[in-house]
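Only a single protein chain was left out; the remaining protein chains are all shown in position.
Naming follows writing order (A, B and C), and every chain is counted from residue 1.
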Amino acid sequence: MTHQHGVVRPGHLQLRVLEMQPALDHYLGVVGLLETGRDDQGRVYLKAWDEHDWFSLVLREAESPGMDHFAFRVSDAATLRSLGQSITAWGLPTELIPAGELRHVGERLSFVVPTGHRIELFAEKDKFGNGLPLLNPDVVAPGLKGMRPSRLDHCLVWGDEIQATADFFQQVLGFGLSEQILAGEGGEMIGAFLTRTNKPHDIAFIKADGKNWFHHVGFYVDSIDDMRAGNDLIAVHEIPVEYNGRHGITRGHTTYFFDPSGNRNEIFHGGYIYYPDHPTLTWTDPEKGIFYYGRKMIDSFMTAHT
Amino acid sequence: MTHQHGVVRPGHLQLRVLEMQPALDHYLGVVGLLETGRDDQGRVYLKAWDEHDWFSLVLREAESPGMDHFAFRVSDAATLRSLGQSITAWGLPTELIPAGELRHVGERLSFVVPTGHRIELFAEKDKFGNGLPLLNPDVVAPGLKGMRPSRLDHCLVWGDEIQATADFFQQVLGFGLSEQILAGEGGEMIGAFLTRTNKPHDIAFIKADGKNWFHHVGFYVDSIDDMRAGNDLIAVHEIPVEYNGRHGITRGHTTYFFDPSGNRNEIFHGGYIYYPDHPTLTWTDPEKGIFYYGRKMIDSFMTAHT
Amino acid sequence: MTHQHGVVRPGHLQLRVLEMQPALDHYLGVVGLLETGRDDQGRVYLKAWDEHDWFSLVLREAESPGMDHFAFRVSDAATLRSLGQSITAWGLPTELIPAGELRHVGERLSFVVPTGHRIELFAEKDKFGNGLPLLNPDVVAPGLKGMRPSRLDHCLVWGDEIQATADFFQQVLGFGLSEQILAGEGGEMIGAFLTRTNKPHDIAFIKADGKNWFHHVGFYVDSIDDMRAGNDLIAVHEIPVEYNGRHGITRGHTTYFFDPSGNRNEIFHGGYIYYPDHPTLTWTDPEKGIFYYGRKMIDSFMTAHT
Partner (left out) sequence: MTHQHGVVRPGHLQLRVLEMQPALDHYLGVVGLLETGRDDQGRVYLKAWDEHDWFSLVLREAESPGMDHFAFRVSDAATLRSLGQSITAWGLPTELIPAGELRHVGERLSFVVPTGHRIELFAEKDKFGNGLPLLNPDVVAPGLKGMRPSRLDHCLVWGDEIQATADFFQQVLGFGLSEQILAGEGGEMIGAFLTRTNKPHDIAFIKADGKNWFHHVGFYVDSIDDMRAGNDLIAVHEIPVEYNGRHGITRGHTTYFFDPSGNRNEIFHGGYIYYPDHPTLTWTDPEKGIFYYGRKMIDSFMTAHT
């Protein structure tokens, strides 16, 4: 049990890939995640170096790419149960997935939010460690490779019913709405950036003519120079890149690129500290919000999804 | 009321200075804080640019330097009252300071922890804003000066009864113990790094032969290059500097320097993200923990305090 | 007289702008150059902070934008004369412009290279200083504004007869050919990057269906974080930006943007050290060479010129 109650932070993302080996070449060899296990379904478990949990990304081979679910850690088992009641009361059916279905993870509460995305909650996951001792550690683990992200930071997904989904995250799961995009001042909410931590977003939703679209998973790197090194690696490996620059929303430094299955990745650095009493920022100029450098909408950003 | 319950984050520090004008030359002209007001006691209210609250640092002219109190924001007034009861039940007398005693702040709950330091809690403080609009903001406010810190990040103070104080912060205020220094493995706790946020510390205590010593206040800068620019400014202004380098504890980049009254300041960048289920790190090698570059204790670090 | 003989380094660029005041708002207020004088023709003289010469950029109001000339410093007056003879012998007519036509500059040798661009050489220019004393200086001058470039670094221009122009710079002016772009392996030279210093280029030429096109002037900033700060300023001022990323050629970090007259500017950082015995690098993949991040030709790069 942690000293924070309720949802605590992002836990992991389960991602579908078309072929496992090219996916591993990408996520291990270029992105620089670490493999920590496999299961009898053939799923591969990965983590970023500075995460303590056993995994933060699960790759599953499937016929189409995209996200199976995004999971958050909650503070303890009692909270998991009480959140289950609140979610049901809000009107979303829930499902309990038994401990061990994903290795090293306890019981999971699973449900689909109005945008069509499956969200899960769990209270227990085994620790793998971050490669450093708990006694007198150095500042960096040895032998890091690739882009050396320190964590899986957030995901951004597309769907309809953004307002309802943002309401659910705020009212039931206790998230803050750090930023929103409106269709003109006073207009419909077409983008919601939600956080349960001091990061500017843990998950974000953008309006689409469809449900359950996956837009990108963001990996955090620790400096602007690490953004540079990541961009260099993308170039060396001739990986398709969509945008490198900065967001107005979150203020984060960003590069969007694609895995071999067409799932969009992001390396992300910076962003302000979000405190829960921070006012919600509003955007009616999404070009400025998303492509702060260049300030032009990039077509593929609106159309490419998995 | 925020979506997080309990203590939410650091609020402000009230600091005694020997003469106000040299202090303002330092904190406004070199550190680069902004003045947002004064009161009829002659106190001056300052903030870092990216803070939304009216102030995070209060300077008070006095015959000796040091810290009057360090204050945390709590989620709401009801929580302030219930925390008051818990604090009293734990054995610390509390005092209610009426709203407005510090301008723009509501009622404050004030008490002294076992190390001798006065800690305060408040639920309400007016917003000044961060110099950017809430609609379609740019990524940086115009006209920043000096070291351009984005926030007051933490304080570190010295006293006796470290273990009791750490217990209090964890059990009553809900803080996590991110790191600790022990007098040898299994030995007495002589350092406690405590956080209620995702930062590696909001407040830290180190063992001293005395009570209520002030060691330093840390201001956050946003990149390693901003550390460099801060170091350059310290040199240009011929300000005494004690150490520039990196901490093992928190992994933060650090430079210690002094204000004209002898109060130690720090510019700080980096540090890992602390999640509440993060294991506590333990140090029995404080030279490595504090002076990771150089790994030699600097005498003044142990002796200079206000 | 300097200890290096022959052409020593870039000296200045004279640029035509449509209206002086918007140009000054741009070059002084955003780019952050310093104004050091004006002349009775209405020309305005500017310098980057860390340059010692009186100026490196001259703005001249005219009916069309573009470059009047790019000038190099030579080691001494005798060298200026002997270079004049070599240039004439190579087949280019030369013209002597009397000392003082540009304020603070001695006699200039002026000629037009095969691409149609006017190049000038001078041996004497008054020193303005870099804002730091020559005795016990600090590391940075006070009061810098805007993007704080430390120098005018290079220019890139477009024209025909690239091979002849590269031959001239190498054979007569003693430049090194650091990199070249060929129209396929063994094909025609369509790009030449030339240097007389340890920088990867002082001047570069790219093939065009025309003569005397101006492509961009590059200003050097001192870190990747200064590139970031420059990009932020471009965004804050809503200045059109063409590309931000990295070059394969020179390895420099780059952002292309435009002044109010349509003249392209670049902020540039990095690039390898060029030693004169360095092998010439050859490019048959200009997309990789110019737009290393993204690796797609940007149409305006090929079409927009002044």
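Structural remarks
Following the convention adopted for this analysis, a residue touches a chain if its C-beta (ideal position, glycine included) is under 8 Å from a C-beta of that chain, and two chains touch if they have at least 3 such contacts.
Because the structure is a prediction, the values reported are computed rather than measured.
Here is the thing to keep in mind: the chain we left out touches A, B, C in the whole complex. The chain that is not drawn here is touched, among residues B:86, B:110, B:136 or B:231, by B:231. Check C:175, C:205, C:243 or C:257 against the missing chain and you find that the one touching it is C:175. Of the residues in chain C, those that touch the hidden partner chain are 2-5, 8-9, 50, 52, 73, 75, 127, 134-139, 150-151, 170, 174-176, 185, 196-199, 222-225, 246, 248, 251, 270, 272-273, 275-285, 288-289, 292. On the side of chain B, touch with the chain left out of the figure occurs at residues 224-225, 228, 231-232, 234-235, 238, 241, 244-246, 248, 253, 255, 288, 292-295. Listed here are the chain A residues that touch the chain not shown: 138-140, 142, 223-226, 228, 232, 235-236.
To be clear about the criterion, only the chains that are shown with their structure count from here on.
The angle of the rotation carrying chain A onto chain B, fitted on C-alpha atoms and rounded to the nearest 5, is 180°. Once the centre of each chain is set as its mean CA position, chain B and chain C turn out to be 48 Å apart. Rounded to whole angstrom units, the spacing between the C-alpha centres of chain A and chain B is 31. The mean-CA centres of chain A and chain C are about 44 angstrom from one another, to the nearest whole unit. Across the assembly, chain A contributes residues 224-225, 246, 248, 288, 292 that each touch 2 or more other chains.
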